[in-house]
Every structure is written in structure tokens, then in C-alpha cells.
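Working notes for the structure below.
Missing here is one protein chain; the remaining ones are kept as they sit in the complex.
Which chain is which? They are A, B, C and D, in the order written, and residues in each are numbered from 1.
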Amino acid sequence: MGDSDFSYVPWIVFTPLLGFLFQALLGKFLIDRLGARGRWFCGFAAVLVVAFPFLLGVAAAFKLAGMAPAMRGTMVTVAPWIDLVGFRAPLEFYVDPLSITMVLVVTGVGSLIHLYATGYMAEDADYPRFFTYMNLFIVAMLILVLAGNLPLLFVGWEGVGLCSYLLIGFWYKDHANAKAANKAFIFNRVGDLGFVLGLFLLFCVLARSAGSVPDGRFLSFDLIRVQLVNAIGANPGYATAIALLLFVGACGKSAQFPLYSWLPDAMAGPTPVSALIHAATMVTAGVFMLNRMYPVFQASPVAGGVIAAIGAFTALFAALIAFGQMDIKKVLAFSTVSQLGFMFVACGAGAYDAGMFHVVTHAFFKALLFLGAGAVIHAMAHNQDLRNYGGLRKYLPITFLTVMAGFLAIAGFPYLAGFASKEEILGSAIGNGAVVVRISGFVALFTAFLTAVYMARLAGLTFFGAERWRELPEPHAHEDQALPALMEDEPDPNRFYYTAAELAEREAHAAHADHHELGPEHKPHEAPLSMSIPLIALAIPSLLAGFILGGERLQNWLYPAGVKPGLLGWDAPPWLPWVSGAAALLGIAYGLRTYMKGLPADQGWDMGKWNPLRRLSADQFHYDAELMAGMSVGGRTVGLALSKGFDPLFVDGTVNATGYTAGALGLMLRKLQSGYVRFYALTMLIGVLAIVGYLLYASKGGASL
Amino acid sequence: MGLLSLITFAPIIGALIIALIPAEHVKAIKGLAMVTAIATLGFSLFIFGQFKPGDFHFQLLESIPWIPSLGIRYQVGVDGISLWMVVMTAVLGVVATGVSLYESKRVKAFMILLLLLETTMLGTFVAVDMILFYTFFEAALLPIALLIWIWGDENRKKAAVRVFIYLFAGSILMLVGMIVLAQRTQLATGHLSFSLIDVQAAVANGKLWAGALSLEVWVFWAFALAFLIKSPAFPFHTWLVDSYTQAPTGAVLLGVLVKTGTYGLIRFCITLFPEALPRAAPAIMGLAVVGILYGGAVAAVQLDIKKLIAFSSLAHVGFIVLGAFSLSYNGLVGAVLGGVNHGFATGALFLLVGLLYLRRRSRGVNEFGGLKAQMPVFAALFLISTLAAVGLPGTNAFVGEFLSLLGTFESGIAHTVGLSVGYAVLAAAGVILAAVYMLILFQKLFYGEPKLPAIRRLRDLRGWEVALALVPTALILWGGIYPATFTGPMQASVNATRMMGMNSANQRPAWGNSAQSLDERLNLYQGAEQVAPAGVHAQGPIAAYNAARPEDGP
Amino acid sequence: MVAILSVLSALGVVFFKNAVRSALSLVATFALLSVLYLTLDAQLLAWTQLVVYAGAIMVLFLFVIMVLNLSKQPALIERRDPKLMLATLLGFGFAGIIGVQVVTPLLPPSEIVKDPVLAPNGFGQPQAIGMALFTDYGYPFEAISVLLLVGIVGSILLAKRRLR
Amino acid sequence: MFQYAPPSIEWLTILPILTVVVTGVIALLIELLRPKGANGVAVAVSLIGLVVAAGFTVIGFARPEAETFAGMAIRDGFGSSIELIVIVVTALAVLFSDSYLREKGIAFGEFYPLALWSASGAMMMATTRNLLMVFIGLEVLSVSLYVLAGLSRSEEKSEEAAIKYFLLGAFASGFFLYGLAFFYGATGTTHLSGFADAIQADYSPTKGLLIAGLGLMLVGFSFKSGFVPFHQWTPDVYQGAPTNVTAFMAGIAKLGALAALWRVLEVYTGWQTTWMPAMIWVAILTMSVGNLAALVQKDVKRILGYSSISHAGYMLVAVLAHAKSPQTVSDFSLLYYLFGYSLMTIGAFAIVSLTARSGKEGTRLEDLRGLAYRSPFVATCLVIFMFSLIGLPPTVGFVGKLLIFNAAVQANLMPLAIVLAVNSAVSAFYYLGIVWAVMGKEQGEPKPWTIELGPRVACVLCAFGVLAAAIFVGPVQGWLSEQHRATQATPVLVSRG
Partner (left out) sequence: MNGVPMAAYLLLGLVLFTIGVVGVVIRRSPIVIFMCIELMLNAVNLTTLAFARYLPQFVAGRERGHTAVAGEMIVIFIMAVAAAEVAVGLGIIMAIFRLRDSTDIDQMNVLRG
């Protein structure tokens, strides 16, 4: 195991892997055998395998902190993976401040969310399956952040995509969930196309310039930085190409503009999933990757401008859409998209550390917000519509307080975590030399104001005002589905089917969980302890992270001066903290003032009464609908045209036509075979004449074939 | 009888014994078939153990004259390219036999044909003599056509005829091509020989095709056509759709059948026609890319599961062909690896769909739904196969497709094959399509509430079915996690193959030269030649590679 | 003269509607040919021709015609058949090609005619033929006997009444 | 008065033929002696006679090449090989004929002598370079076949086949004889060696005679072999004649005619620029017409008739390849293909003959339906034959085609090789049709067949031969070339051990 110093680092990955295997293979068995105790044990194991790596990460972080800044990068090789003579991408982990920071975020926030999930998912029949996926996600995410080379990073990259897919579609009985899952996966795939191409191009550029790296580890991070300078120095165009291609990948994973629309749909998954994957960790992978590959991006100012512009646009666009959303999770989802845009603005401005800073703080407060929203949803019988909420603060005090902390943080209340990280982002962008980036910065600043408003809308509608669910009609009782008709007359020698008796027992065993719907009699109740603890635990860093990590502490940790050269400095205008603080306060004040009174009349159940702009915003400015319609209808048309038109006509057609031609020739010859002796004699005579005639002709030297 | 002959004819021996058992003893017949298949697998693993990875020559060679006057021999051997093909065939042989235990119609004939099919596949992969190769290559048509004809589904007759005629017509010109090769060998060396070793040796020193470029191009296309049809590449896939759709469940080996095509492309088309190769590669790669996109687009709208798998095969084969004709080292490894991977992946999918079909007698995508609740284990296994088809990292398919695409890209950047960058971009877009159609399939089968009452009565897979399905799925995962098991033995051969196709005359390695090794002439990165001309390194990369990882022996 | 007659009678074979007349004109052709054989100094063959063909073979023909009562059958030439035209045309073509390309070179300017035309020694004499038959041509002679045996057995087989 | 000097004679040369002829006579006597009895004895005698003849042939193999009977008979590797194949064909046909004829109600004992004599005719054609002898052999062969084709006298189609075959055959013989006359006119002899002398004399007026003679003789051979456009009798006669006769005829007529064609073209090699293009076109047409026409047929015997045309085309390719470059292309490809073709065709016809049950015979495709259920063994054999006819490895049909391909490529006749390849693919379609028919299900319960020893043995031998000859082609050829080396007959084969 390579380096003795960090030889325990692989266990950061392996521990959740063991947890995954445990859940996958034994979870169901345990629960079937032990019942509630089995559940508890499964949940405990699931949390443990995420918490333990956190401890390892802390240890690694301290060890790194104790080393000289220049020495903080160690490759831990575990085993060969892609292992060709000319190209090796081993299973190797790169331990440096960046990866360890992410490890801490992932495992820290991850273990809290796991803990939360043990409460949130407690009643679900597929409890172990949930933790199977969750643990697998942690594995993939840790591979992503710890990966020592780009292909391995891609493994994690796709792995988290897979888990995201699985978890979005976790409640499999509804096709809508599956469709959302598919959408997430496919949008990510589009991004991956760019990522992979960027990777290829990078490889080619490196391989060309290097001629030969003895062990073929072209794409390992410890070597990339060294090689890249030579390689790209000659071809700056390549840097832009690689950077933009990689950024396409980041767009997919981090839900940036053209590819953002999977993320709101991904809210179909259970709320802990949304918190962990679609807010705190996976979606920030794009920012992480930009940090990881910063030399490439750094070499291309063009790419930087593009990234900043797209980031800013996404931030604004998503923030606007958030105003039109009524689903509590959708609001948060668009807020996530918007916040991710902020991070990209930072990266585009060259302030990679600011991006990372926001990744970390965002992980805290957005996870917190999601978990809080989860608690609300939990309390409200899985109803997610803001219009049904209101006045919840007295029922859910812990949730209320923690969510308020998160709200203030994200809104950029001065000196809270969000304010600190946003401050750096805005500073880097507005202080940047490039015009595009600077405009992006101002857009982001405006978006920060919007953020405060729509978050206040969420908080206000949820926790203040009247208890609107009281006005709901009485829910209908579920009708039990009849058992399937028995087909005893069908023989079943291979015992493929349950017999009637077995079926009855099975249906009884899977007695429906007590589904109840939201109705006027509903009484919200505070979440169990397992859910409250994570809320509290996340509220603290949401409030304080700015103090701990701000003030260039994170920057010095990730990008110590002199070790990682060329990081752009910036010259933030001195008025910025005041302006942004004011914007945040103004937004909060305006938002709360508007929404604490309850649901405004123009945002009620009747969409017709909405402001047209808000309707547009609710519909994501038609972007998603048009895109999906275009893609699915267009794709279907093309596919059907090929399948029903081209394939039978040309592919099959040529084959059939050949056959028919041969058959037709055969029929013609068949006609010639008339059965008349004299006709046969006649053909023979023709043949004689032809042969003899030809021979005599040819013998005079007249012909050749 | 050498080891390779043993494995090749082991299934036939089993079949002969089965032929002696009266047809009424169904259990004995099935048992014996299973034993035979497992024994074959055992032999194949033994061969795997015997194989020496660093050597690009044919190993475990056996050679007996067959038609001496024409220099045709019974000559078999394995190299790195065929080794995994053999193992794959043996593995899928077990799977195919296993799922065929459900067969109830004319069991004896079925088992005999199945084992016969396995022998022909194995023979195709181990044959070194061209005519012997052709023999096995074509002999496979008999069992395939009969299996489809007798045990297939509703349109089996058309499918069987089409498979047979199409494949037969496709490859017969190759036979003429082989003869031309042998004759040219005789011209070049004075010996008439159909042995690939001799022919390639004559190609390597440039004598074989000296001054016969147009002939070379023609013969190349005769070979390429045969293999593209068998693979099948884009416009030649109609037989595949028919046969996949109509084949009985036991015909998991169909997946191997198409591998004989891609194997042939790599074995013959790349090694024997160095001058024709760069001229033809763009066209063939173009077909491959069209196949990838076309297969994906068409698969996405299929309502028949097996048809969907067929079109997805078309797309996957596209990656293999693309990688092979990128003529880059990584691409070629990707192609060889892709062949093995896709074998396992399609094998698994075929098996699982077959198990489903056995239960419901339906292939309609829309006639299922809600299976995840009903058959969770099945769903998990199916998911793994799906992911392999999607090419997700962690499954074997990823490594192969990744390397194929990387190789294609590389060759485009290095201008080996000019259009390759475009091809790589389009092909990578094909990966998106793979996600589209496979996920839609998965969704329609597994998500939602069970629509039909009969589905609510379905049991999950039985124990031995799970065990059977675990064989390929485990290999799918293993190939994704530790691909070195697969790539390790094939590297030397792949490298040699590439140099046979790429280097100029007399610089090409020759199978015929048994003392030759590849060090010092290695030149892996196209386009890097200007910077670091071949032979500069005192220690060649392979030596360095071996020195770096001495513990990774067989 | 003989030649013209033989041609005419040969035409008769083809163009007589009645099979008996055809046969009789064939007999005439054979007889005329035997005359020609005589002019070629092939006495033995001339006589054999008369005996075998005009005698034996044609008798058989006539016998069969009588037995089958073919003379009563209607004319069996369709006048309008394009086949007839085509066949005649092809016949002329055939004769033309062979005549021009093969026979013309053998016309008088060639050496053959310059040669004093004397029959070779013993030409057409039974002795020479007999000698040849029993020496050099013994093997084909035996083979012919097989053929005749085949003819006999075959005709018996075909003419036999039904199988037991 | 006659100086009768018995010429010195190598009796061994014609001993196989003699044996066959005498066996025929004995068989005839047996038939005469016990006209009411079963024909078992005749079968036995015929088989014994054939075995003895085969023995003599093998003995003759090792002897040096010889020409005897004043150049009327020759013994060389090629001729002896053809003789052997003829004997095998005859034996196989005789084997399954008895039960077929009985089932069909035409158990004429004369079948056996006629078949044997017919075989002797083919053997005569193969073992001579004298055109007169070729002609006589041709007639012995044909006349017997005319009779045999009409064996089933109560069947209209049998008689129709006989008369078609007879009239057209005699017509073709007429052309052949005219050609023979021309040859004689140009060379003064009927021996093929006269050609060389004539060339040497270089006498231009007779050149036309030689050419036209060749053309007319080609017509004769083409008719017997069934080349286009002299093929039209083939399907009719194959369909009409009794099945065992068809089987016999398919093998034997081609053997004799192709052997003679081979010898003639071998002599005319020097003039190949004149005739080769014509024959190439004949070959192309023959292969294509046979296959295309067979595609739309419904009767098994007719299909096989058309297929025999195309196979004749394949063999013509072998002949032409040898004639084009006799130095490099040996006779092996033709011999091997003839042998293989005979085996698979006779096997196929033997199985078709099994459909004859108590006087009725169904030879349409649907009559074969359900064979796989009635008798899996027979069905397996038929499948083997069909796949061999297609040319699928590892069967004799494949190796045969391989050899022909090789010959064609060696002789630089690529177009022919390609046409052959395409045709093989086309042919697969109708052969598969037969296979499918066999595999198909019959209406009602399958009625198992009892198959008599004769056809059973014939099927087994054919099937075994089809596979074994492909797998052990090396030893067979080794043995043959060993004999060749002993006789120094044909150019040594270039090979690498």
C-alpha cells in the first residue's frame, strides 16, 4: 500500500464499501430475521461506515496540516486498474488538502444525513436498500474526491451519478420517479461526453509532449501539473479546448445552465438524498473537478470568462425560477442550482479557493435546509406544497430554529457562513480584470439579493402565517387492490409463480404501511431525535463556518502561496461587504415582510391569478418543457423513422431485394424450362451455333474475353 | 491431443456421447451436457493458467497436416487476443447450457447442437490456420440455423434462413481471399501455406503484397466484408436483429457468434494488410460510428426487448470496430477487451431476458412493469447488466469503451486516421444513447406497479438461476474493477498486432519469428515519434513495465 | 446427281407429313448414300449401309410406325410456329458457318485435290477392315458388343409386359 | 491368309472394366435363371463384382502409366481414380436400389446389369485417349441410362424422361460424332495425340476442322455433363427417372463426360486463348442458371437436378483451371469434387428414395416433412448431405470447393472463383429449403419408418464419406500422390508438409 504515511487513507473508501456490501447482502436478511432490531442495526451500521472515514479524514487533515505546505500531496497506490503498457491509471488516491477537505465535507455532512435518514426512512419497507445505495454513494463520492487520476475520478463521477439515479428512483412504484432518475442520468451523460472528450484531449496532449512516461501514468494528478506546463505552453488553444470540454462535464454534474434541469426533477428522491447528493456533495463535484484541474483552466482566460458567465447566468436564472416554485424541495433545488452558479463564477474568476469555500459552506447550510425541509415534509405527511404549510414554527420548534439559521446563512446575513463565502466570490469576480467576469460579478451580486428574497419566501410561507392545511378537504381512504386472478389451469412445472396460498401470505406480509394523507385534522409533530441532532449539528457550522474558514484560511490551506503558483489575486472593492450585506438584509426584510403574513393572493392554488412573470418562472421559462419535448419527441421521431422507415426499407430492403431478384430470375429461367423437347433441342442448337461460331471466330484471332 | 484440441473438441465429445443416449432420458442428457460445458470451462481455465502473458506469439501450438498439397494444416494456438475469447466462450457455454435445462422440446437434439455450437466457437478462436478458421467460422452456421429454426419463436423460419444465407454469403468471398493470400505467400516464400503464421511472416517482410496494392485492397475488403457482416457493422445488421429476436433462450452463445466477427477483424484485417489498412480504416470507422448512433437511436424506440438488445449490440460492436481500426494501441486494447466484455454483458442480458421470457413468454417491453417489487434479486442482476450495457465505470464495458474512444481520439490527434476526432466525438455521443435506451428499458420493466395480475404472482429467480446469472455478472464487475486480469495477457499480442498493421515493411513483428520480442521497437504514442524516435530508450517500455510490476505474473 | 437426290430425299424426311413417307424417303436417302459410298471406294461399307440401315434399322422403324399406327396421325408440323423459322434460320447459320469456315479452306486450291486421288491400299476391302477389327480395334469391338447387349436387354426390358 | 498377330496387351489396364462387364453378364444370367426371385443375389453379385473391380483398379494404380490396345485404353492415375469413383457410385446406387425398386413395384432384375454396363461405359470414357473409344463409352453409358430412366414403365413421367433424355442425347451424340469426324479429318486418327501432330504439321486448311471439331465435341460433353445451354434435359430427367436411377445417373454421367472433357481440353491446351473465353462463359452460365432456377422449385428431385447443373459448373471450373495452367493445377481438385459430389448426391437421393412406399413416391418438399420425427437418423444424414452440397465445412463439399477455388486462383481465373463464391451463397437458399422441410412437422402423429439395411448402409457410407473425406483429405491425397509419383503421371504437387 504505497506510502506508509497515509496507508490508512484507502480505508476511507473501503469502510463505506464494506457497509455497502453489508447492506446489500445481509440487510434484508437481518431485517426479516430480527425485525425492528435488525432495522436499528442496519441503520447503525450505515451511519458508522460513514462516520469512521470522517475520523480518518480528520486524522489525515491533521497530518497534512503538520507537513510543510510544499509536501502536502501524497499518492497512495492501492492496486492496478487500467494497466496497459502505455497508459496506466491505477487505483490510487491523492491525499492533499483539497481532497481531504472534500472528504471531511462528504463524510461529515454524509454521516449526519445518514443519521437523519435512519429516522426519516424508518417506516420504509426498503430500508436496507436505501442504505445500500447511500453507502454506495459515499463510496463513489469518496473515490471521486480522493481519486489520484482523472479516469479514476471519472469512476467516482459516474458512480455518484449512478447512485443519484438509483436514489431518485428509489420509490420505484411511480414511473414519474423513474423518469426523473433517467433524466438525471442522461443529462449527466451529456456532460460526461464533454468530460471524457476533455480527458482524451488532455491525454493526447500530454502523451504527445511527454513522448514517454515510464509508467504511463499520464493522467495522474501528481504528474499532470508537472507535464501540463510543457504540453500546453506550446498549444494554448488546447488549454481552452480541454478546459471547456471539462467544464461541459462540470455543467452536467453541477447542474449549470444548459444542463441544469435534471436537478429540480431529482427532488423526486427521498429528502436525505436531496440533501446529501443534490445539495451538499455530488452537485459540487464539478467545482471540485475545476479545482483539481485548475492548471488547465488557469491557462485559458477564455474558458474562465465562459465559466463565469455561465455561472452567473445560471445563478440568476435559477433564482428567478425559484420564485415561481411551490414545492418546498423545488425551491431549494433551484436555490442549489443558483448557488452552484456562484461557485462557478468564482472559478471563472480564477478564485478556485473561493469556489471551494462556497462548496463547503453551501454543503452545511443547504444540507441543513434540506434536512429541515425533510423534517417539515415528514411532519406534514409527505406533502411538499408550500401552500399547504404555514404557522409551523409552533409545532416544529427545533426545525424552525435550525432552518432559520440555514436561511440566514444562505441569504448572506452578514458574518454567517454564506456571507463569508459569497463575499469572496463577489470580490474575486468584481475585482477581476476581465469585463465578462466583472459583469458576472454584478449579476451575482444582484442574485444574492434575490436569494435572500426567495429564501425568505420559503421560510415565511412555511413557518409563519395561518395553518393552511386546515382548509384542505378530507382525504380519501385507500382502496385495497384485489388479489390477482388465479390461473390454476395454467401449468407451472418450473414453479415460476406463487401458488394462491403463497401469494395470499405474501400480500398479507407486505401489509401496506399506514399511509395517511394530509387533511384538516392533521397534527404536525416534531421529528425524532435522530433527525433533530443532524439539524442542530449542521446549524452550528452554517452559522460559524465563515469565521473558521474565512479570512484566507481556506485559501492558504488549499492554495498555499508559493506552492501552487499563479493563483490569481484579486482586488475586491472596499464597498463590497457593505453593499452585499445591505442587499442581503434588504432581501430578508422584504421577503419576510411579504410572506410572514401568509400566502399572497396572487400565489394561490389558481395559477390563472398569478402574475404572468411568476407563471413563466414556475414553468422555468418554458426551457425545460421545450427541451424535454424537443428531445423526447425529436428523438422518438428520429428513432422511429430509422426503425420503421430506414431499417425495413434499406437495410432489410436490400437484402430482400436481392432475394427477390434472384427469385425473379429463377422464375424466368423456370419459364424457359418449358418441357418441350423441341425447344430444348432448339436451345441446344443455339448453343452449338454460339460455341462453334465463337471458336471459329476466335481462332481467326478475333477475340479475347 | 493437445490442450487446445482437448478444449475445442470436448463439447463435441460430449455431444457424441449424448447422441448415444436414448432421447427419453432427458435428465441424463441435460446432466451430461452440463458436465461437458463445465469440463470445457475447466479446461479453458487451465489454458488460462498455462498462458505466458509477455509473449505475443501463438502459444500451445499444435499442428497436424490436413490438406498437405495446399499447405492446409490443423493448426491451433492461442495468443493474447484469443485467450480471453476462449475463456469467454467456455463461460457462456456453461451459461447457455444452464439456461437450456428448461428446454423441453427435443432436448437431445438441442443439447447436441448447443455443444456443437460451442465447439465451433472455440475452434474459431484457437484456429491458426486460415482454412481451419474458416471451417469453424462457417460450421457454426449449421447449429445456429437449426437452433433458431426448430426452437425459435414465431418468425423463426425467416430468421434462420436469413442468418444462414447472410452469413454464408458474407464469408464465402473471404475464402477466395484466403486462397489469394496463400498463393501470394507461395509467390513470396516458395511455400504454399494457409497458416496465419507463415502468411503473416511474408506480410511482415513486405514481400507478400509487393507491387499488388489493388489486389491487397480487394482481398482486404473480402475479409472485412465477411467480418463486418458477422460483427455486424451498420448496414449488415438485419440478420442479427432477426436471430436475436427469434433465437431460443439457450442461444446465449449468439453473443459469442458475433464476437467471431470482431475477432476476425483484429486477427486478419489488421495484421495482414498493412498498406490497405490506412486507406480502409476511415470508411470502416465511419460505419462503426454510424452503427453506434443508429443502433442507439433505433434501440431507443424498440418495444421488443430482444430487438432492443440486438440494436444495442450493433452499437457496442461499433465501439469495438472503432477501437480496432483506430490503429492506436489503446484503441486496439479497447477493442479486444470490448469483445470479451460485450460477450459477458450480452450474455448476461440475454440470459436474464431469457429467464424472464421463460416465465412470461413475452418479449414486449410494455408487457412488464413493477418487476422490481416482485423479483428484487433479478432486478439487481439485471441492473448490473444494464449498467454494463450503458458503459458505466465499474463495469467491464467502461474500460473497453473508454480505451476504444481514447484510441480513436488519439489516432485523430495524431492524424493516423484523419477523421477520428469527429468519430470519437460522435461515438462518445453514442454513449448517451446507450443510457437512453437501456434506462428506458429498465424503467419499463422494473418500475411502476405490476400491471398484469400474472406479474404479481411471479416468484423471484430460483437459487441456481441466480448462481448461473452471477457468473457473467460477477465477471462484468470484476472486469470493471480489476481489468488487469483481462488486459494483462493480451497486451503483448495487441501491441504486436498493431505494429503488424502500422509499421513499415521489415519493421513489423512476425509470428513466424519465434525468437522475436517486441522491446526496443515499441512506439506506442502516435505522433510522439518526432519527439522521441523509436529505439531511443535503452530500456523499452515493455521491459520497464515488466520490471515495474514483477509480481503480476500468471 | 446422286447428291442432289439424296438431299431431296433427306428434305422429304423432314417435310413429309406422314411418318411412313418420311421413313420411306429416309430409306431412299440411305440407299443413295450407299451409292455415294461406292463412289468413295468403300464397297464393304456401302453394302453394310444397305443391309444395316436400309434393311434392318428402317424395317424396325416402319414396324414401329405400323404398330403404333402413326400414319393415321395428323400432321405434326405447326406451320406458324416461330420455332420453325428460327430453327431453319439457325440451320442455315450452322451450315453457313461450317461451310465457310471449315469446308471452304478444303476447296480445290488446297493440297488435297492436287494429290492424285487414288484409294489407299485395300481401302474399303473386307480384309483390311477385318484385320483392323480384330487387332487394333479389338477393344472397341468388344465394347460395342456390350453396347449391343445393352440395346437388347434394354429393349426387352422396355417391351416386357408388366412386372409379375 | 490373315496375318493375325495378337497384339501385346496389358490386360490389367482394362481388367476393372472387364470385371464390371462380366459381373453385369452374371447378374443378367441370375435374373434369367430366377426371374421370380428377389434380387438379393443380383445385388450381392454386383457388389462383389464391383469390389473385385475396385481391387484391380487399386492394383493397377501402382503400375506405371500404360497405353495399350493400340492406344484404345490407357492406365493412369486420373483414369484409375475416375474408375474407382465410378465403382463407388455404382456400389452405393446398387445398395439402396433393391428396396426402392421393390417399394415402387418395378423390381426389374435387369437394373443391375444395365447399371453395371453403364458404369463400364463411364470407365471406358475415363481410361482412353481415343475419341472413338470415348464415343463408344459414351454410348454404352448413355444407352443404358436411357433405358434405366424409363424403368418405371407405368409412370408417365418416367417414360417422358426417358424419351427426352434419349432424343436429346442422340441429338447431342450426333454433334459429337460430327466433331469426331472433323477431328479425324484434320488428323487422320481418332487418337488425341493426333492433335499434336497436326499442330506440328501446321497445315492451315485443316485448322478450321480442328476448331470446329473441338466445338462440336464440347457440345457432346456439355450435354452429358449438363452445361448451359445444353442443360435443359437435366431437371426433367432427374425428376422423371426413378430415384435410384437419378442418383446413379447424377454421378456416373458427369464422371464419364468430365473425364473425357478433361482429356480433350488437356490436349487442346495450346489453343486455349481460342476456347477458354467461351468455356468461361459456359461455366459462369452453368453455375448461375442452375442455382437461380433451383431457387423456385418445389420438387426435391428437380431441385437436385438443377443443383447438379450448378455443380457441373463448379467442376467445369476445376477442369478449366487445369487446362489453363496444367503445370500448377493438378487433377486432384476435379477428382475430389467428383467424388464428393457423387457421395452427397447419391446420399441425398437415397434418402429421397425412402419416401417411396408401396408403389407411391412423393418427391415434393412437403413429402419430406416430418422426416426428422420419423427417422432422426436419416434426417441427420440428409442434413449432412445438404450442408455438404452448400459447401459448409467440415464436409467434403467444402473441401471440394476450397480445392476448386484454389485451382481457379492458381490458374488466375479470379472471375470464375468469385462467381462460384456468389453461387454457393445463392445455392444455400434452396438446400436449406430441403433441410427445413425435413425438420418441419408433419400433420398428425409421426409414423416411424423402418429402413432396410441397403439404404441404411448407403446413407451411413455416404454420410461417413462426406465427413471423413473432408477430415482425412490429407491421407487420401497423400496416397494418391504416392501413386502419382510411382507413375510420374501428373506434375508433382507443390506442397509444404
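Throughout what follows, a contact is a pair of C-beta atoms (placed from the backbone, for glycine too) under 8 Å apart; a residue touches a chain by one contact, two chains touch by 3 or more.
These figures come from a predicted structure and were not determined experimentally.
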Fill in the blank from the handout: Considering the complete assembly, the absent chain touches shown chains A, C, D
Practice task
Quick one: say which of D:96, D:171, D:262 or D:429 touches the chain that got left out.
Solution key: D:171
Completion exercise
Cross-chain touch to the chain not pictured, restricted to A:279, A:518, A:642 or A:681, is A:681
Problem - Per the touch definition above, residue among D:24, D:77, D:113 or D:194 touching the missing chain - result: D:194
Practice task
Have a look at D:109, D:240, D:313 or D:400 and name the one touching the chain we're not showing.
Solution key: D:240
Handout entry: Contact set of chain C toward the excluded chain (per top definition)
Key = 3, 6-7, 10-11, 13-14, 19, 22-23, 26, 29-30, 33, 36-37, 39-42, 44-45, 48-49, 52-53, 56-57, 60-61, 64-65, 67-68, 70, 73, 76-78, 81, 83-84, 87-88, 90-92, 94-95, 98-99, 102-104, 106-108, 111-113, 115, 117-124, 128-129, 132-133, 136-137, 140, 144, 147-148, 150-152, 154-155, 157-159
Problem - chain D, residues in touch with the chain not shown (by the definition above) - result: 132, 135-136, 139, 143, 146-147, 150, 153-154, 156-157, 159-164, 166-167, 170-171, 173-174, 177-178, 180-182, 184-190, 194, 197-198, 200-201, 203, 206, 235-237, 239-240, 297, 302
Fill in the blank from the handout: Where chain A meets the chain that is not shown, the residues are 670, 673-678, 681-682, 685
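The definition used in the following text is that only the chains that are shown with their structure count from here on.
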Handout entry: Whole-Å gap between the CA centroids of chain C and chain D
Key = 30
Fill in the blank from the handout: The distance between the C-alpha centres of chain A and chain B, rounded to whole Å, is 34
Completion exercise
Expressed in whole Å, how far the mean CA point of chain B lies from that of chain D is 43
Completion exercise
Contacts with two or more other chains occur in chain B at residues none
Fill in the blank from the handout: Where chain C touches two or more other chains at once, the residues are 98, 101-102
Fill in the blank from the handout: Listed in rising order, chain A residues that touch chain C in their complex are 678-679, 682, 685-686, 688-689, 692-693, 696
Practice task
Under the touch definition given earlier, write down the residues of chain A that touch chain B in their complex.
Solution key: 24, 28, 79-87, 129, 151, 154-155, 157-159, 162, 165, 169, 172-175, 177-179, 181-182, 185-186, 189-190, 192-193, 196-197, 199-201, 203-205, 207-212, 214-216, 483-485, 487, 494-498, 503, 635-636, 638-640, 642-643, 647, 650-652, 654-655
Handout entry: Of chain D, residues touching chain B in the complex
Key = 330, 332, 376, 383, 387, 390-394, 398-399, 401-403, 405-406, 409-410, 414, 417-418, 421-422, 424-426, 428-429, 432, 435-436, 439, 471, 473-474, 477-478, 481, 493-497
